[in-house]
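The structure follows.
A single protein chain has been removed from this complex, and every other one stays in its place.
Right, chain A next:
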Amino acid sequence: MMEVTVSNVTKEFARFPALNDVSLDIRSGELIALLGPSGSGKTTLLRLIAGLDQPTNGKILFGGEDASHKSVQERNIGFVFQHYALFRHMTVAENIAFGLNVRPSSTRPPKNEIRKRVAELLEMVHLSGLEKRYPNQLSGGQRQRVALARAMAIEPRVLLLDEPFGALDAKVRKELRKWLREFHDRTGHTTVFVTHDQEEALELADRVVVMSQGKIEQVGSADDVYDKPGSPFVHRFIGEASELPVRVENGEVWLDDRTVGLKADGAAEGPSSLFFRPHDIEFLSGCGGCFDGVVVGSRRLAGARRLELELGGSQYRVEVDVPVDHPAALRSQINFRPKHWQLFPRSA
């Protein structure tokens, strides 16, 4: 059980900032996701927590104790690498036992105890019987679980996973995702994992840390980041987003010279961006204060049909989802209003 605090951390690679004044509290026993596009600094942050890299500025605390200058060995973390980094010349059992075998003889468990521990770990990751296999004789999902068992063998204080399912096919990803959640609930380790897959982050994590360009955009539960995105970036990055340049005036939302029937209580007056989810809208017949669009494109999604609409005399384009059997034809008119929306001020 261990909480981790990242305090005002900056990391520069050859003068190029990869992380810019990042602070984050990770609670004990929490499963937390670092989510962002490539280049957002999520892997850099994970490596700094692990001690594989040193921050340029700032501190990293393990349970209130400054660990910034501790080596990766001293931090006692379990790290699972994106490409597993299993030792290819060692069997599964030797890989898992590695962290125990390299201990100095004073703290190294006796041989039969190591063997017992390896067997337990293999059982835990559902790979009993594969002790004697070599990594190249395993499937991707099996390798991933060996890597996890190897990291768990040293009884780490914190478990860190770098894109743990990145190299696996979709079906195996889903299985392992569920399995990791169960594994975490059973073992209760403080766990941080990096992903660029929003679905994975939302489904798996207690809290999601959304990152962009070396900064944290928002930290919150799946509900928070999906329903109340804190910035245009988060809204665009998590889930689908339709976006319109609007204006807030007298507590109402205006598109060009007409109101669209949305009350903007508490929003700052002036130019804004209106965000909503394509599927989260209501259709209206007749338009006395709503969006009035013309269908210019239509695509079939898995469970819906996505329409591309032109608004305001072909000035703007947005996407909305309709049921598959909706009769909307090209050039036909659609009146709608988002059920939930978000306004972000926009500089004029």
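Criterion: contacts are C-beta pairs under 8 Å (C-beta built on N, C-alpha and C of every residue); 3 or more make two chains touch, one makes a residue touch a chain; residues count from 1.
Here is the rule we use: contacts and distances are computed from a predicted model.
Peer 1: Determine which name in "3-oxoacyl-[acyl-carrier-protein] synthase 1", "Sulfate ABC transporter permease subunit CysW", "L-lactate dehydrogenase complex protein LldG" or "Fe-S cluster assembly protein SufD" the UniProt entry assigns to the undisplayed chain of the complex.
Peer 2: "Sulfate ABC transporter permease subunit CysW"
Peer 1: Pick from A:38, A:105 or A:136: which residue touches the chain that isn't shown?
Peer 2: Checking each option in A:38, A:105 or A:136, the one touching the absent chain turns out to be A:136.
Peer 1: Just one of A:154, A:284 or A:304 touches the chain that is missing; which is it?
Peer 2: A:154
Peer 1: Among A:4, A:86 or A:216, single out the residue that touches the unshown chain.
Peer 2: A:86
Peer 1: Suppose we count only contacts with the excluded chain; which residues of chain A make the list?
Peer 2: The list for chain A reads 50, 52, 71-73, 76-79, 81, 83-89, 98-99, 102-103, 135-136, 143, 150-151, 153-154.
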